[in-house]
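All remarks here apply to the structure that follows.
Here the complex is missing a single protein chain, while all its other protein chains stay put.
By written order: A and B. Residues from 1 in each chain.
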Amino acid sequence: MTLTAFITYAAAAAFVLLVVAVLGSVLVESLGGSWRSGWWPDGGTLEWYRRAWATTGVARALVVTFEVGVAVVALSLVAGVPAGYALARKNFPGKSALMLVLLLPIILPQITYATQLAALMYRVGLGGSLTAVILVNVVPALPLVILITVPYVEQVNPAVEDAARVFGAGTWRLFTLVLVPLLLPGVAAAGVLTLVRVLGSFELTFFVSSADTQTLVVTIFGALSNPGGVAAGLTAAMTVHYMVVAVVGLAVSLRFANPVQALSRR
Amino acid sequence: MSAAEPTTGVRGGGSRVGAPPQDRAGGPIPPGTTSASFSSLRMEGVSRWYGRSPALLDLDLELSNGEFVALLGPSGCGKSTALACMAGLQPLTTGAIWRDSTRIDMLPPERRGFGMVFQNYALFPHMSAQRNVEFGPRMQGAGRAERARKAAEALELVQLGDYASKLPSQLSGGQQQRVAIARALAVEPEVVLMDEPLSNLDAALRVELRTEIKRLYQERGLSVLYVTHDQEEALSLATRLVVLRAGRLEQTGRPEEVYTNPASAYVAGFMGYRNLFSGQVSGAGHASPRGRTAGVVVDGTRLTGLLRGGAATSAPGAPGDPVSVAIRPEDVVVGSRGGRGNELDAVAEVVEYHGRELAVQARTAGGSVLHVRTDQHVGAGEQLTLRIDPERVLVFPGAGAGAPGGEEVGRGDDH
Partner (left out) sequence: MATTTEPRTTAPHEGDAPPAGALRRRLAERGVDRGLLLLLPAVVVIGALFVYPFLYGVSISFQPLQGGGPLANYAEFFGSAYQRDSILKTLRLAVPVAVVAVLLATPLAYQLRRDFPGRGAVVLVLMLPITFGSVLVAQGMTRVFSTYGWVNLLSGALGLGEHQYIYNYWGTFIAGVLTTLPLSFLLLMGFFGGISPSLEHAAATLGAGRAARFWRITLPLALPGIVTVFTLALVEAFAIFPSAILVGEPDNATHVLTLPIYQAASQRSDYPAASAIAVVMTVLEVVLLVVLFAVRDRLFRGTSSGGKG
C-alpha cells in the first residue's frame, strides 16, 4: 500500500468514525439519563421514548411521514417513469431544454423555491394541509425518479421493443408484457431511493406544513430550535425513530440499486 | 461456443426436407391485411430524411411472393432504413408502401403482419426461448395449446427443440439467432424481414446459419427481404440483389447478372473487383462479343478494357475523358511475356498464403497497387509479368466513382 493510499484510507476511516460518532451520540443520548459532561450519560433509561410517544406527537408525525412518503413515491413513479422512458428513447426538438427544466428542482436547493411554493399553497387554500405537503415533496422526487429511470431504460435494447411491435404488440401490450417486466428493477430502485429522500426532506415540508401535517424531521427541528428548550434526550428519542425508519429504507434501497450509478447521473 | 450448437453433424437435415410448406390460409390472418396471400409488396418513391440529410431517396423496391431479395450496400447506404420503413419502425418522409392494392405505410408495425429477425437478436431477455417464440402467436390471439404447438414446431425447425425452456442469456449467439428466426417463422408471416442477421456471429457460425436460412427459405416457401453489407452472403442467399448507394437504387438483378455485369464501379467494388483505378480514355477500341472496348491509361500504364455502364451504350468517350477501371484479383494472371492482351510489369510487395492460392499485393511500373490472386509460387520482392484479358477489365465512365465507401465492404471479397 502506498503512502497516499494509506493517508486516504486513514482520512476515510476518520470521516466514517466521525459520522458514526455524530449519529451514535444521538442514540446514546436517547437511551441515557442525565448527561451533562463526561464520555457517557449516567445510567440508561427508556423514559425518553415513553415521553416521546406520550407528549411530542411522534406517533402523529410518523404516520404523516409514512403517508407522505408513500403518496410521493406513487405520484413520482406514475409521472416520472413514463417521462424517463420518453427522455431515454426519443429525440425531439427542445429536448435538452425540457430535460433541464425537469431536472432543475434537484439541481437547485429546495429552499430556493420552497417559500414561493408555500406562498402559492396558502394562496390556493392548501396551506398546511397534507395534500400540500405531498404535492411539494413531489417536486424534487419526480426529477430523481426520471434520473434513475433513464439509465435503466437505456439498458433495454430498443430492438427488443421493435421486435415486440413487429410481432403484433400494441402500445399497451408492449408496456405490460415487455417494458414493465424489464424495467421493474429500475422502478423499484427509483421508488426506494425516492422514499429515503422524501423521509429526510426538510425545507419544503418545513415551510408548507402545519402542526398536524409535520413530518418527523420537521417535528425534530421544531423541538431542537425551540427556545424554551426541549430536553436533549427527548429530541434524541424522536430522532432515533426517524433513524430506524431511514436506515431500514436505505438498506433496502441499497439492495435494489447502486447509488453510485443512480447519483452519478445527477 | 459453436461446439454447443445442436446442429453440428445434422447438416442436411434429411428428415425435414419433406416438410410440407406451411398452409398459410390455416393460420390466423394478421389484422390489417385483407387476404391471406399476397403477390407483391412494393415501395414506391420512398424517401426518408433525418432533418436535412436523406437516408433514402425516391426508392422503388418490389418483393414478389416467393422471392429472396437482398438489399446490399455499405453502412450508411440506407439499406437498414429501407427495412425499418418496410417494417413500420420508421415513418416515411414521402412515398408509399403497397401490399398488392392496399396501402400499408400508415399502418403501425404491429398491424403489418411481418416476421422480423434483428441484427442483435432482440430476444425478450425475460422470456424463455419458447415464450419468445410464442409471443407472436399470442399477439395474434392464439390459445395456449395452439401457441405452444406453434412454438415447438418453430423451435424444432431451427433444431432447438431441446432448448425451449432456456433464457436468452443461457444461449450462445448462434442459438439466440436461431430462436429469433423461429420467432419470426412462428407467426407464419407473408414476408420475413432480416436485418443483417448474421453479422454478430463469428465466421464459422455465419456460414452455418446462412445455409440454414437458405434451407428454411427453400423448404417453407418464404418471401424474404434481407439486409446485408456482405456480398458473399447476398450472392449465396438471394434470388435477386438490390444494391443501394447513398439512399438510391444503384443496380438490381439476379445475383449472377450483378456479379458478372456490374452497372458501375461502385457495384463492381462490391462484386469482388478489388482493384479500382481512376484513369483516362486514350483511344477507341473495337467491338467484341461482350461489347465495345476502349484504350485507357491508369497511372501511365496503358490498358485495354471493356466499356461498361453508361459508356457501353452511348458513344465511347473522347480521349482524356475520366474513367474508372475495375479488375478482379483472380483475373490477373501471373505469367510470361509475349502473350495476348494487357501486359504489365510489377513487383510483388506483400505475399499472403491463403491455402490453395496466394494473395499478392503488387506494385506496377506506374506506381499503382494491384491485388492479384494466383496459384503460382511468388516470393516477396519478385519481379512479375502480369497479364489481364481485356474482357476482364471493366471501364466505367466518370472518375472517382469507385471505392464503395466504408471499411465494412467486402468481407467476402476473396472467394
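Criterion: contacts are C-beta pairs under 8 Å (C-beta built on N, C-alpha and C of every residue); 3 or more make two chains touch, one makes a residue touch a chain.
All values derive from a computational prediction rather than experimental measurement.
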Check: Of the residues listed, A:46, A:63 or A:119, which one is in contact with the missing chain?
Finding: A:119
Notebook entry, point to check: Which is it among A:142, A:164 or A:183 that touches the chain not included here?
Noted result: A:142
Margin query: On chain A, where is the contact patch with the chain that was removed from view?
Written below: 2, 4-5, 7-9, 11-12, 15-16, 18-26, 28-29, 35-39, 75, 78-80, 82-83, 85-87, 89-93, 98, 101-102, 104-105, 107-120, 122-123, 135-136, 138-139, 142-143, 146, 196-197, 199-203, 206-207, 217, 220-221, 224-225, 232, 235-236, 239, 242-243, 246-247, 249-251, 254, 259-261, 263-266
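Methods note: only the chains that are shown with their structure count from here on.
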Next item on the list: Starting from the mean Cα coordinates of chain A and chain B, work out the distance between those two points in Å.
Entry: 55
Note to self: Applying the document's contact rule, which stretches of chain A touch chain B when the two form their complex?
What the structure shows: 157, 159-160, 162-170, 173, 177-178, 181-182
Check: Where on chain B is chain A touching in the complex?
Finding: 30, 87-89, 108-116, 118-120, 122-126, 135-136, 139-140, 183, 187, 193
